[in-house]
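The next block holds one structure in the form of structure tokens; read it before the comments.
With one protein chain withheld, the remaining protein chains of the complex are depicted in position.
All chains are identified by letter, namely A, B and C, in their written order; residue positions are counted from 1 within each chain.
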Amino acid sequence: MCTAMTVRNKDFYFGRTLDWDTSFGERAVITPRGFGVRFRMEPPQRMHYAMIGMATVVDGYPLYAEAVNSCGLCAAGLNFPGNAYYSETAEEGNLNLAPYELIPYLLGACADLTQAKAMLQDLNLLAIPFREDIPLTPLHWMIADRSGAVVVESTACGVRIYDDPAGVLTNNPPFGFHLQNLSHYGNLTAAPVKGDFLDESGARSFGLGLGCHGLPGDYSSTSRFVRAAWLLSHRSEMKGESACVAQFFHLLDAVAPVKGSVLTENGKEHYTLYASCFNATRGVLYVRSCNSPTVWAIDLHQREHESEKLIEIEIPQKTEFSFL
Amino acid sequence: MCTAMTVRNKDFYFGRTLDWDTSFGERAVITPRGFGVRFRMEPPQRMHYAMIGMATVVDGYPLYAEAVNSCGLCAAGLNFPGNAYYSETAEEGNLNLAPYELIPYLLGACADLTQAKAMLQDLNLLAIPFREDIPLTPLHWMIADRSGAVVVESTACGVRIYDDPAGVLTNNPPFGFHLQNLSHYGNLTAAPVKGDFLDESGARSFGLGLGCHGLPGDYSSTSRFVRAAWLLSHRSEMKGESACVAQFFHLLDAVAPVKGSVLTENGKEHYTLYASCFNATRGVLYVRSCNSPTVWAIDLHQREHESEKLIEIEIPQKTEFSFL
Amino acid sequence: MCTAMTVRNKDFYFGRTLDWDTSFGERAVITPRGFGVRFRMEPPQRMHYAMIGMATVVDGYPLYAEAVNSCGLCAAGLNFPGNAYYSETAEEGNLNLAPYELIPYLLGACADLTQAKAMLQDLNLLAIPFREDIPLTPLHWMIADRSGAVVVESTACGVRIYDDPAGVLTNNPPFGFHLQNLSHYGNLTAAPVKGDFLDESGARSFGLGLGCHGLPGDYSSTSRFVRAAWLLSHRSEMKGESACVAQFFHLLDAVAPVKGSVLTENGKEHYTLYASCFNATRGVLYVRSCNSPTVWAIDLHQREHESEKLIEIEIPQKTEFSFL
Partner (left out) sequence: MCTAMTVRNKDFYFGRTLDWDTSFGERAVITPRGFGVRFRMEPPQRMHYAMIGMATVVDGYPLYAEAVNSCGLCAAGLNFPGNAYYSETAEEGNLNLAPYELIPYLLGACADLTQAKAMLQDLNLLAIPFREDIPLTPLHWMIADRSGAVVVESTACGVRIYDDPAGVLTNNPPFGFHLQNLSHYGNLTAAPVKGDFLDESGARSFGLGLGCHGLPGDYSSTSRFVRAAWLLSHRSEMKGESACVAQFFHLLDAVAPVKGSVLTENGKEHYTLYASCFNATRGVLYVRSCNSPTVWAIDLHQREHESEKLIEIEIPQKTEFSFL
């Protein structure tokens, strides 16, 4: 379970919750432009855009969950079990990538969504795990910049690229269902409603907020999609970095499962490990850990020239509160 | 619109969102024990417990929205329009208080909920505004300590004190409705469910989180009550102050209206101005403003001896992010 | 479980589903005006209005589930377990009735709702079973005529008479909750809605009927109340007896539990044993058994003079279809 979303204020914001039952050693990782990214079937990118995101680093390779590059192009991978299908054979003339390569390849090579969409036309996702002992993760992706967002799905029916006017991605089922499902909620409104349908009933209205009665509040993939899409399409435009970042985390928090509210089949708690928000325009990653209310910031442009190696930054898991 | 809630971990936490369409100059206010609180019809409390909370200070008097005292007794007033009724005449032998006096009176005089409940037996709430030019606010209250919570309502039917096993309070209608309304949600579970009711259908489950499908996601008073009560009753027990405070804000964020999602009849945005959380055991107030993701802390015990005057502390409305 | 409702077309219609897990020998019963009805604590009615309804007859006494009298006053008793409370002692000067006496007393004595309401002012319902071996049934009642409807509840708080502008009664909880609960559904409409809230999404609308998305479809007491009230307030006015009766059964069928959809704690099927509809203006009872689609009619005025004894009419449990 995860929810990714995009918000356009003066700057462009992109981020996600990462919902799982156990931490996987994720940290902020900057891939500087001189790093040089290698791929299994495609030639390496010696010169590429720098990028920052949340990742684990294995054998010196950044396995990004989500990232933004120095041009403001963003990408996130979300769990898609049972539906993701990766092909067994490379296809000549196509863009043959392992699933874990998709984010660094696109962000390394493309300056914007238009370039990314062009590249994705020929995508062939291969069933190649990063290492023998690391299983393939079933994923689908949201790729976005200020101009819009697309969803990339590789299923038994092949690779499909969908425009995503909602600016949201969650998990199963395939994206087409989610977009269709929004049609159920056309009668919801942010405006107040008359207390009820009986003019003469004398029942007093409960007050504000009844116009969106019917919005689903659970943490299923489909309900998170609807809630996020509805809130995004009704949000105010914010001004100032503090307010924009606060808004983004409010939006994520509206769909982030609180620890205990979702259990796996083994009875483990499935919850939001971290929430991230990129100011894609400025190349800043904001991130907040589950057990700490503080939002930390990391600036790609400030640090991308430090090194030609991956820069790994641990996110504090605890807040030491500063007292007023 | 507002939501108050209580959480018992190792320490006891109490807090609320304050949802309104315009700021009212609220700030953190400490009433030190030597302040001396005056009342309209009741004798002043020269010796009283110190307290901290969010308030506006008018003519040197703390008009608390919510507060905790140095013993860990907590109180919050929430909007209750159309149902709150205050009596016109004081009644001899009763506890005659103006609505704005209820929080300072109880927290000044009572060490715990048992004492507060005893005092509330004779409560008579009077239709006395703080000042001619400040209208009476229609309110009901949650009073709580580690042992439990009660709701105080003064309606046309008189003053009623309800046990609140849910540990939640929102707004209209009267409390009895909210508690009854929970009965609708007995089929919800944090555990996963089989994908659907058709064994043979072949439709794949959407994944985790479907067990609580049916939980309402809107921002009406009743739906916020249900969602908060359900999440509270399914939450994990947390350890460590950072994690406990993070959990409390996660819970508040699940019911806090995002700016734009709720409009008033005049089309103004009604949203969460601030969210507060008391560690009632330690006398610490944590608070977060709408447009700033940072949680600020203020320690009652550290500062209650500074002065015999009200200590007013402004909460920063903006975060200057610190970069890692 | 049961649902009672009222419909005003040119004539006035009143009826109900009777939902239970086992038949109790119900049949149509006419109490002719010369029958003479006896009561435990009140003087007998030697002269009374004739009435017709569904009842069991025990020891020569009509135990009505619902009935209409020759003036068009209607009454129905519905299950109210856990909330109904009957007093142990008769009160001098009050109207002291056993629960099973309420329907025959009111319909015997009152020509209309105004008279009934006046009488109900002094009602004291006594905990007297019809016979030692027949347990007291916990009930509340809807009393109605063309001018309106009231609900009568005797709970631990005493007897309360509520105006019922919805023209609906189901079961628990007390009536006030149901009326308040309607406030949740003020955003529903019979009109179509735009496909969804995303103009640019390109998702096609699913078509008509989405305006009332959010209307609950289950068979709980509260959801049946909402559904019935919403449908009643949006129904067309019908003309002609055939169309009016068809409409009434359509409305009942929208809330009548299909066999198998509701189970008791013992796993027994709880379903609609029969559905009844009175044309109260003309004194006709229409009734349909569970396992037979035919609506049978019985005319009070045609038969009330046949006898001074109760006239019992069995309702066929099976339809022999007539072929066109």
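Here is the rule we go by: a contact is a pair of C-beta atoms (placed from the backbone, for glycine too) under 8 Å apart; a residue touches a chain by one contact, two chains touch by 3 or more.
In this text, all values refer to a predicted model and were calculated from it rather than measured experimentally.
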Give the residue, chosen from A:T56, A:S87, A:Q115 or A:Q180, that touches the chain omitted from the document.
-> A:Q180
In the full complex, which of C:S23, C:Q121, C:S147 or C:T319 touches the chain missing from this view?
-> C:T319
Kindly state which of the options B:L188, B:C244 or B:I315 is in contact with the chain not pictured.
-> B:L188
Return the single residue from A:T3, A:T222 or A:S292 that touches the missing chain.
-> A:T222
For subunit B, enumerate the residues touching the unshown chain of the complex.
-> 163, 165-166, 179-180, 182-189, 193-198, 200-206, 210-214, 229-230, 233-234
Going by the touch rule given at the top, which residues of subunit A touch the chain that is not shown?
-> 173, 177, 180-181, 183-184, 220, 222
Even though one chain is not shown, subunit C touches it at residues 1, 28, 79, 81-83, 171-173, 188, 190-192, 204-224, 227, 230-231, 234-236, 238, 240-243, 245-247, 249-251, 253-254, 256-265, 267, 269-270, 272, 286, 288, 290-299, 302, 313, 315, 317-324
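Going forward, only the chains that are shown with their structure count from here on.
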Going by C-alpha centroids, which chain is farthest from subunit C? Tell me that one.
-> A
Count the residue numbers both subunit A and subunit C use at their shared interface, divide by all numbers used there, and answer same if that is over half, different if under half.
-> same
Centre-to-centre distance between subunit B and subunit A (centres being mean Cα positions), rounded to whole Å | 33
Distance from the CA centroid of subunit B to that of subunit C, rounded to the nearest Å?
-> 43
Which subunit C residues sit where two or more other chains touch them?
-> 180, 183-184
